[in-house]
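Rather than the whole complex, this shows some of its chains in their spots.
The first chain written gets the first letter, and so on, giving A and B; residue counts start at 1 in each chain.
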């Protein structure tokens, strides 16, 4: 597969005289793609119902004539003021009951039917205008769903929609009351319109209530997206894409991804390290200018699954951003490393964000490939280098990983609703497992929870799955590799209750979680052989063989040759030991990698990425900080 | 006095076929009491005015026939949805002005007269049905007043009620303006209906305004409780009880307790250690699975006073709970230790919460005596052991303690309103004093602030009393033991002003607090002999003898042989020294206890409780971790 580079561009921000100059320089840099349009509704439709396409026609023409391919974005993340004025109840409402107003972006409620109509209208108009334009080679729908915590809204529209959704799901309040266990605190409802959104209750609402609201809210994102998919499909043959964000778990990306052709995401390694990745101060210092060495890989693998194998990076950090608590500059070379890492994980395209740093408005401190004065910023040269390297590189075909990790959004909502320990978080748990696999040098595939075939993998991890789907249970029943299930897996019904008999219900594996403990950061469970669990520990019972025990003699891993249950959350060193043992048992070769070095295999090539702040030596090769090295497999 | 065990049970959560099985197993475990009913309003009165008692009749009959005694709970902590719909203004409002909605529990405003009527109605109906039922041997009114911060509400009902209460108290706004000092910032009122609740002011409201609102709010809890007392009294001869919570100081428990027959409380040692007891990381680690070694004792002694000598533990933690930040499992033996400790402190009954872990709704992760699948949870065997031990134990009569601590809820509101130092807290101060007494091996009685007789005690501590009541002052005037008053005692008028002459006004003791200092955690006041004050230091003046000085020569303790004033907040080691000296002077024998070991004397028996994580040796006896040891006195 060929790999391509691109960039995000806002012709409306610059004098028209600049467009051709910019386009030529993009081309000269070796870029293929240019994404435009996604915030420009107020220019496309300056007054209600009156479209102005002329400027956009000329922009597409200019870019296309320069040899670039356009990704056209629908502008529905930024409804114009006049649209909000026409239906003020389209604004979202936060959990404290405050309306979230106009003046930035994403000021809409996914549940609002009037706004969905408006989106259908603008998407249709754009599709009619550009769906067959030869320069427009892909579409992006909306921008960064959930960014700024916008999936959940506590508006009137959401309440009405939720009540309807519940009525559809349960058909009777009796059924709902039973499913939720509303008898618990006299919480029964007689009619669906009595059911409020689960915010502002005196103490925590019923977790089943919350989980259904989370499901409802996720469904609205998918439904909102589908409106535009349905509008555009008849009007274009090019791929439809959305650009997801990092560590965003509020909606089921697999469901949104099912309606699209490619999954893309916006990769801001340094911003994410600063604002959303757990780590010790030491780790944060070490990777300050590189980003977490596994975070990009995790999201590449996750979104490749969301995209059913097709992955882009739609926005790639090129320099300091404006939005993290602290915004240092990347090490020289990182803008290249990140791009190559994306390609190694299967990305077809990597688009830098953005072409030229905008000197005004919210993101004026966000670097681009060019400075505000049009001089080259540091990343421009790195982008050009990548472009040249791509041209010299044979095609990179994706290879199935040696291990798989099952990741479930619904479980993230379940544990967010009922963490039981203050620091229990689904992403954190899954990422801990992923990191251990990656530190062992494995290439990993991430699988959705409804996966029905594990046969391609010798090792499968399934941490934190609230339930195991029927598909997955069937696959596990005949699985010939080693699957490590847990902790906190298969311990709930889909109604967010504890099943009786109690879980997990693993095929042919007699193990039951009889009691659960969460642990404060100061505490740990010591294991035989020196490891330790942190955060979480489950007491196991059953007749299955014990593979690992705590120092006090309680089972830590139980199960048979193929299915094993992990009773706690291992710290990093312990996870390394466990994964090492499983790989040995499963016949997977592991690598002893120096700190900061990471590996990813394609079908033909092994890539090495040095995330560390110092050079490392791999066999005979010295890989500098921020260095990329590849060798044939 | 005989001691008994019990359990909390929710027949409405389980198939009716299970009831008799459960009852038989309760009986076989050695339980005497079963509490039911307190959240089941929606089943008792499924639609307005239509009662359904059949299921509850059968439940009582089944339990009673098994030989159990029923504690019947009124369900007023969980008004059903239809009731809220009939008067939506019954919902409480938080300090930010947000209505706290339906969907969990305690969604009512203590000030709402319509809701009080509804509570009178359901309590009366229950009393008529079960007041003379031979199986119903006690009543619980409502559940955990103030839980989830529900004492204070900023609703329209509260505002109206507060204005009326002020008009009753002051009779004229002139009197109120004078009492509050409203001249200070032109805050005078001309009419009572101008007076708003003291939230959402620009900066802090007048502390006298806040303190009166706190008094008003406390009075509403007592008045709310009295409605049900008055409804039930004519209908039953069995004791009326409320189950208080831990470290709950928002209402005057002595006033509520005066209307009831027994004070009970809900003892969650591990949950409370995690979420509401100050401690170093080391202490939190040491007692992670045991709870704070003095917290249960403090509350037993406090609520024994609230109950005028009659104490129960209505809910006893049996395993991990669901609601604390972290929820580890108790050490094996703790469910036994906690019960015996309660008995040693005078509890007549200890009821475990709950019989079987509910697999649904908010508390599904809260352990019971049985697992959700009806298998025994770890605490079941410990409960059975306690039951067997009770049977073998002679009666335990209460003995008056050797020292007393005076505890005043109103002072807690005063210092909460005007902490002066960010970490000044009434519970924390009183608990520090209590802990020092207990580390010295003393059995302590807690006394209300209106106490008029101290003659039973050789030593009395009175920390943090905003005023000394007339009763207490009279008792102090003739006291022949040693009373240590302060710090921060008798320094306010009841109008929350500084008295002139300035306090304290101790009989025949010339000592005045001339200046007050609060200290950040990094600072301390060094004392002669190596001790130190933390948090708080008062400059003393007067002619009374100085018993202890600071290193710089300021008085730290002043007074005569019987009444002394303590000028600061001693750290633990310093408090140990001070208490040791006072005990020597007062002729009280103290004990040198190993870390984690605690003692409590009944009339005939000395009990030892090992809260530490390791065995300790007491004389010749090795007491294991979580071990209980007793010997005749």
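As a convention for this text, a contact is a pair of C-beta atoms (placed from the backbone, for glycine too) under 8 Å apart; a residue touches a chain by one contact, two chains touch by 3 or more.
Only a predicted model underlies this, so the values are computations on that prediction, with no experimental measurement involved.
Here 2 copies sit in place, and the number of copies making up the whole complex of this structure is 3.
The rule is simple: only the chains that are shown with their structure count from here on.
If you average the CA atoms of chain A and of chain B, the two centres end up 47 Å from each other. Residue ranges on chain A touching chain B, taken from their complex, read 96-97, 180-190, 194, 196, 198-209, 418, 420-422, 495-502, 514-520, 522-523, 539. Residue ranges on chain B touching chain A, taken from their complex, read 12-13, 39-43, 75, 78-82, 85, 92, 96, 98-107, 147-148, 150, 274, 281, 284-285, 288, 319-320, 322, 325-329, 357-365, 367, 371-373, 375, 377-378.
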